[in-house]
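The complex appears here without one of its protein chains, the remainder shown in place.
Take a look at chain A:
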């Protein structure tokens, strides 16, 4: 079974890309789909109805969705295996963009919208840098020069990344993504799948629900105004 992890900022067109992939997946391929979201998601129901494939969703609630994804990934692989899927597509909610949900033995796809501004790729760091393929959606809305300048931004973050430009609603250019999925390697050993990058330092007392303001009320990985580094107090 292959594992495809799709990430990207909200409204970039991730689900439209998933739809195109499902629509054009080769005969003999069977997909399973997992959506990781924060509070509400409908994609699992929609895609199950549309394509008749097994789908699931997980709400991360107060936890970062990418962290939730990491927690459930191993179970998801077992589930998709049981469903006899040949491809498991995991779509992340994509929120703070500091993190990268891609794992080893998988194909990592980042979805970006061509109309999100020249500096958008530069603001996304690991989510682009650790991906295998960048899919640029809404390409029909920008002129040639804009496309090239946007690509330049992506290449600045990830010089070797493969770029696929598409109008995901119509599916133009999608043949290159499908080709890449077809060539992707299978998961060799689900027990050894791990994250490609180190997750950002995260949890402090704000994240566990303390309401007081000011750094002196908090511990964990915290930063004061004027500090260059991060401060760690207590445990």
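Operating definition for what follows: contacts are C-beta pairs under 8 Å (C-beta built on N, C-alpha and C of every residue); 3 or more make two chains touch, one makes a residue touch a chain; residues count from 1.
Please note the rule applied: contacts and distances are computed from a predicted model.
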Q: For the chain that's not shown, choose its UniProt protein name out of "YeeE/YedE family protein", "Cation:proton antiporter regulatory subunit", "Chemotaxis protein CheC" or "ATP-binding cassette domain-containing protein".
A: "ATP-binding cassette domain-containing protein"
Q: Could you tell which one of A:74, A:96 or A:141 touches the chain left off the display?
A: A:141
(Q) If I consider the whole complex, including the chain that's not displayed, which of A:11, A:49 or A:118 touches that chain? (A) A:118
**Q.** Residues belonging to chain A that touch the chain removed from view
**A.** 114-115, 117-119, 140-152, 155, 163, 167, 170-176
